[in-house]
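One chain of protein is taken out of this complex; the other chains stay put.
Per-chain residue numbering starts at 1, and chain names A and B are given in the order in which the chains are listed.
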Amino acid sequence: MFGAHYKLERNAIGLVLMIIGVASIGGLVEIAPLFTIDETVEEAPDMRVYTPLELAGRNIYIREGCYACHSQMIRTLRDEVERYGPYSLAVESQYDHPMLWGSKRTGPDLARLGNKYSDDWHVAHLLDPRSVVPGSVMPAYAWLARTELDTDDMSAHLSAQRAVGVPYDEDMIAEAAADAIGQARPDSDGAEGVIDRYGDDTAIRNFDGAPGKPTEMDALVAYLQILGRLTDVAHAGASENVESAESGS
Amino acid sequence: MEFTHETLVAFSKTFGLFYLIALSIGVLIYAYRPKNKERFERAATSIFGNEDRPCR
Partner (left out) sequence: MGHLTQGERELALLTGALLLALGMLMMVMAWGDPLSVHGAMFGFSGAAVMAVTLRGMFAPAPDENRFASYYDAPSKAGIVIAMIWGVFAMFIGDWVAWLLVFPEMTFDAGWASFGRLRPVHTTGVIFGFGGNALIATSFHVVQRTCRTRLPDQFSPWFVLLGYNLFCLIAVSGYMLGVTQSKEYAEPEWYADIWLVIVWVAYFLLYMRTLARRNEPHIYVANWYFLAFILVVAILHIVNGLAVPVSAFSAKSYSAFSGVQDAMTQWWYGHNAVAFFLTAGFLGMMYYYLPMQAGRPIYSYRTSIVSFWGITFFYMWAGSHHLHYTALPFWVQTLGMSFSIMLLIPSWASAANALLTLNGAWDKVRTDATLRFMALAAIFYGLSTFEGSFMAIRPVNALSHYTDWTVGHVHAGALGWVALIVFGAFYAATPKLWKCERMYSPGLIEVHFWLALSGTLIYVFAMWNSGIIQGLMWRTYNDGGTLAYSFMDSVNAMYPYYIARAFGGLLFLLGAVVGLYNIVMTIRTAADTLSEAEDRPLGPILEPAE
């Protein structure tokens, strides 16, 4: 047996196979059970998917690297639950491709930001953070309000989302561009369709408060206002299993 | 056999441990086996030599 081992070590290909074997088994053993985890993830029958406008806003959130400073994952610690709201459940990010849990809080957690502030507050904050939060170190995102939202390929975006497992139906995909505009323009013909496809609770508002075509500001604010509100499941029995930080248990 | 979440977790929790122990013992024997001593000492000094050209 050790003769074989000796040869193996001399042989570069053997070394390669050993490295692959030793290194990948750890990953496999640890990750494989996670792919059957939907068996253990909470049920959330009321959960809806992102509307095209919210998805576009989410893509802006990704593009601007907001996740570098804001987490979207409230841990099961007492102080976090009291500061931010019920701790995050796995099911809440089941449609998040990719997830935006984050790893750093230069700014506060955003997992339960939706409906915490008004649209106007968000717009003012994104235009000039220090006008509403003195001492903030967040950069201004004023150009979002000047940039028209590109909705041309929204259908392709929803198709790609469906390809990775998000349950968008044919109708949603076909009407994606119209829905993106309709959600930000309550008076327009498109607004009705958004309600039909995404539910009565969907917010149909002129998010940026400005007339004219929807902007990137509309999309981003629409996304920020839906954070933590795709399902109510986290609010039921939320205070169980919370660990107190001081006791450290 | 069906791969449910429970079976995969159980596999991780048992096999993973045995694999860890077996690998550790194997590596320690390989590295500290008296027979291999000379080879490794030679290997450790093999880098000192003519730096400018290939071959010896």
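Assume a residue touches a chain if its C-beta (ideal position, glycine included) is under 8 Å from a C-beta of that chain, and two chains touch if they have at least 3 such contacts.
On a predicted model such as this, the values are computed, not experimentally measured, just so you know.
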_For the chain left out of this view, which of A:89, A:173, A:195 or A:210 touches it?_
A:89
*Spell out, residue by residue, where the missing chain touches chain B.*
9, 12-13, 16, 20, 23-24, 27-28, 30-32, 36-37, 39-49, 51-56
*For chain A, which residues touch the unseen chain?*
9-10, 12-13, 15-16, 19-20, 22-27, 29-31, 33-35, 37, 40-41, 59, 62-69, 71, 73, 75-77, 79-80, 82-83, 88-109, 129-130, 133-143, 153, 156-157, 159-161, 163-166, 243, 245-246, 248
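As a convention for this text, only the chains that are shown with their structure count from here on.
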*asked:* Centroid from C-alpha atoms only, then distance chain A to chain B, rounded to Å. What do you get?
replied: 41
*Can you name the residues of chain B that touch chain A in the complex?*
3-5, 8-9, 11-12, 15-16, 19, 23, 29-30, 33, 35-36
*Note which residues of chain A are touching chain B in the complex, please.*
2, 5-6, 9, 22, 25, 29-30, 32-33, 36-37, 39-40
